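First the structure, then my questions, so here it is.
Of the protein chains in this complex, all but one are displayed in their positions.
Chain IDs A, B and C follow the sequence of writing; residue 1 opens each chain.
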Amino acid sequence: MLEARQLETKLASLYKAGKIVGGVYLGKGQEAVSASLGGCLEWGRDIFAPLIRDQGGRSAFGEPIIDCTRTYLGSAEGPMRGRDGNIHRGRPTSGLPAMISHLGASVSVVSGMLLARRIKGELDGVVGATSIGDGGTSTGAFHEGLNAAAVEKLPLVVAVANNQFAYSTPNERQFACDDLLDRARGYGVEGHDVDGTDFLACLRTMAEAVDRARQGRGPQMVVARLLRLSGHGEHDDASYVPETVRSGPYGRDCMDIAAAQMVESGYADETEIESWREAVTDEVQRALATAQREPDPNPWDERWEARSTNLLTVTDP
Amino acid sequence: MLEARQLETKLASLYKAGKIVGGVYLGKGQEAVSASLGGCLEWGRDIFAPLIRDQGGRSAFGEPIIDCTRTYLGSAEGPMRGRDGNIHRGRPTSGLPAMISHLGASVSVVSGMLLARRIKGELDGVVGATSIGDGGTSTGAFHEGLNAAAVEKLPLVVAVANNQFAYSTPNERQFACDDLLDRARGYGVEGHDVDGTDFLACLRTMAEAVDRARQGRGPQMVVARLLRLSGHGEHDDASYVPETVRSGPYGRDCMDIAAAQMVESGYADETEIESWREAVTDEVQRALATAQREPDPNPWDERWEARSTNLLTVTDP
Amino acid sequence: MSVAYVDAIREAQDHLLREDPRVFLYGQDISHFGGAFKATKGLAEAYPGRVLDSPISEDSMIGMAVGAALEGMRPIVEMQFADFSSIAFNQIVNQAGTHFYRTGVPVPLTVRLPSGGTPGSGPFHSQSMEAIYSHYPGLVVVTPATVADAYHMLIQAVSVDDPVIYCEHKFLYRWLKSSGIEGDGLPLGAARITRPGKHATIVTYSAMVHEAVRAADRMQEEGGWEIEVVDLRTVKPLDMDTVLASVARTGRLLALGEAFPWGGVTAEVVSRVSSEGFHLLDAPPKRFNSRDTPVPYHPKLWAAHRPTPETICLAMRELLSY
Partner (left out) sequence: MSVAYVDAIREAQDHLLREDPRVFLYGQDISHFGGAFKATKGLAEAYPGRVLDSPISEDSMIGMAVGAALEGMRPIVEMQFADFSSIAFNQIVNQAGTHFYRTGVPVPLTVRLPSGGTPGSGPFHSQSMEAIYSHYPGLVVVTPATVADAYHMLIQAVSVDDPVIYCEHKFLYRWLKSSGIEGDGLPLGAARITRPGKHATIVTYSAMVHEAVRAADRMQEEGGWEIEVVDLRTVKPLDMDTVLASVARTGRLLALGEAFPWGGVTAEVVSRVSSEGFHLLDAPPKRFNSRDTPVPYHPKLWAAHRPTPETICLAMRELLSY
């Protein structure tokens, strides 16, 4: 969570300095939701398909930070080798699929991974999770994916980060229900509501949802109410978010709340948190430095092949 | 409704006699739902986008019966001139769009028609309606269309004929919610439940839903519980429907119930109903005879043009 | 014993389910009902838990298959009709098609598309979508025209690590029969000389192979013309070696297809032969496709919409008279 915020702050300044092309997409203000989901999942066992604002969840799940810096900087050594960028990265054979841009499309992919585990007899105790925004719930892919997962009663957790806007579009132009949580029942899945700025509440709710999925109660839908504290991408100043909303309860920074909650609960004190911050700053600095030193992809060496197979060698097995 | 049943019975025997190619799709058992919806709408003012099992609704709305026979028999004089067949017909400039096969796709088309009326200032008192099956609710198109209509608060009525099966697929492989009605709230639309075999109940419920839409209360979703009393098409014997379901409450024939209800309420007596039956049989017979006498489309005269415009004549207006 | 084309597809899936625990089937009405065309009949009973009915959700059907492939499975997805794969277009081209290039991890899945026209099927149950999927990178697109190919190419398709779009022709389902499924051992990406000849080459695929052979037979009877028919079998990638070798022998090319005329397989074939084998051509290469309208419902319009032996012969006569 701290890592995510530090990392993304750095990426934002690199973008502004012209060192990153194509865009930088931040999860500022959404770290609590994302990290608490990622933190409830176990690398090597569970599945997590992050979306745009999930640096928090990626880090908490166990994605090496270097994957992020390498992908943003287009390093040839990164998991995407410069072929794809920024948030479109993953380790698909380690339970971390690489998202495509089309919103909603990951819901069915995670479901298919879970279905495969079931057929292989390896589903026991496994959970698959993915994120979506308020806007993403309007896609047919979200609907088809969640419905199909519910039919198969898969251990899927869908975290809806309702940050009130989809790019510039406010909720009242996106859906007409009182609360996105009302959708859960229509899919026959369990629904959970949480204040996305409240770190402890997020932890509790995500743990509950992930647990229930693990216990075989079928898909879980968590709706977190919050605000993104940045633009859609770093090119966007989010001036469409009214001042009243910014200064309202959703405008609170979950990082501040989390720090206060830790101190209050005696989990950590100010100095500890400060030392974490420093450690993380260091780690981020190192990951960036490493990626920056690495070579760009070399177009002359590039294998321009979108398929892995030479078909003329394929005969009956 | 009577007309629909008679007509479709005739079409089924023509199909079996090899006189109709491509398939015949019946609404047997669904006439009450469909006709009561169509009957609440006014030709020339309202909009009705029928789906597969809507002969009842088409007739009640005012589609001339000859459109049906001509289209099934491929007459060159029909509204589709042999270019499209069976249920894929319409009079799109008279509020009766011609469906494509892809389920769910009509929801947004009707919404667009209503939106256009609003922009033109001609929406007052207008309702647009369309049908869908239990299976069709799983499509992304249904979801996107209904959600968008709800956002625009359009006077749309979506009648879901939950006939327990989508082709052979039973509801438990199609969705996991207890009742499709539970979806209404998730879209922020009003929901209505009705026993689709009960003609009077259908009339009341459809009238209520259409009225509410007309009054500006936004989209209405009616879920009718029933069974189709035929195969998906006449090539299908529906042997996947268990005997227990057939002999259960959904297996009742809405036509018998409607007749009994009319007699009971004193609206008509047996002889009157019998005379309607005869009149309708006559009318169906005539429409079939006319269409059968008409020429097939002539491939030599056919204009193989999918566009209406010669582009080389298009300059700035 | 006589095996129909659709039976070969069923047998191949039976074989795959039996031999390979990674294989499972997913699609609408494919379990106990056996599928709209009975291509999976009896398989749900024989392989419990591995033949699954899906909701009417083509987008999620392919998303599920991609996910399952990532986990080491070999899903086969049946679209009820090729035409409905338009709903899955995004997942096919953007999720499945891009995956190997982006991540280095291939997604082995097979999508069965019941394709092509039959009388009375109309605009939405008749489409041939091979051009759409071939245009996008990352997919293999196959179009078997024979009973044996229907069988062997499906087995080979599932063995490939990449996503394969398997276009099976509905017209051939029951009409095309063979005494068995014995194949000739051709690998997946190879074209076949179906009928040798020397005066002209027809390059085609899927059901049109049979129309081309009929036309070639007529041309033989009519004027002793010996027309070579090349069955592409795989339309992406194209076996240009076989195509160019044939054109080198005959000097004349007709590219024939049932799909819509703008772009597509015939454009790709003619343009590649013109570029790569210009000097081999003794006459302008010809193309012949269906018409540029939706596929009409009425059997008389349908028959005039697509190439037939009669109209193929017309095109051949023009080609030979140059």
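Methods note: contacts are C-beta pairs under 8 Å (C-beta built on N, C-alpha and C of every residue); 3 or more make two chains touch, one makes a residue touch a chain.
The structure presented is a predicted model; accordingly, all values stated were derived computationally and were not measured.
Enquirer: With respect to the chain omitted from the figure, which of B:T244, B:S265 or B:T315 is a touching residue?
Expert: B:T315
Enquirer: Which one, C:G104, C:P119, C:G183 or C:P294, makes contact with the chain that was left out?
Expert: C:P294
Enquirer: Could you tell me which of B:K10, B:R53, B:R83 or B:R212 touches the chain that is not displayed?
Expert: Residue touching the chain left out of view: B:R83.
Enquirer: Name every residue on chain C in touch with the hidden partner chain.
Expert: So the residues of chain C touching the missing chain come out as 83, 86-87, 89-90, 93-94, 97-98, 101-102, 123-124, 131-132, 134-138, 236, 255, 259-260, 262-271, 274-276, 278-279, 281, 283-287, 291-294.
Enquirer: Footprint of the hidden chain on chain A, which residues?
Expert: Here the touching residues of chain A are 21-23, 74, 80, 82-86, 88, 100-103, 135-136, 138-141, 166-169, 173-175, 240, 296-300, 302, 304-306.
Enquirer: Can you name the residues of chain B that touch the chain not displayed here?
Expert: Answer for chain B: residues 79-81, 83-84, 88, 90, 92-93, 97-98, 100-102, 105-117, 119-120, 140-141, 144-145, 147-148, 151, 305-317 touch the chain left out.
Here is the rule we go by: only the chains that are shown with their structure count from here on.
Enquirer: How far is the middle of chain B from the middle of chain C, if each middle is the mean of its Cα atoms, in Å?
Expert: Each chain's C-alpha centroid was found; their separation is 35 Å.
Enquirer: Between chain A and chain C, what distance separates the C-alpha centroids? Give it in angstrom.
Expert: Chain centres of chain A and chain C, defined by C-alpha means, are spaced 39 Å apart.
Enquirer: With centres defined as the mean C-alpha position, give me the chain A-chain B separation in Å.
Expert: The computed centroid separation for chain A versus chain B comes out at 43 Å.
Enquirer: Give the residues of chain A touching no fewer than two other chains, as numbers and ranges.
Expert: Chain A, residues with two or more chain partners: 140-141, 144, 147-148, 151.
Enquirer: Multi-chain contacts in chain C: which residues touch at least two other chains?
Expert: Residues 54-55, 57, 59, 87 of chain C touch two or more partner chains.
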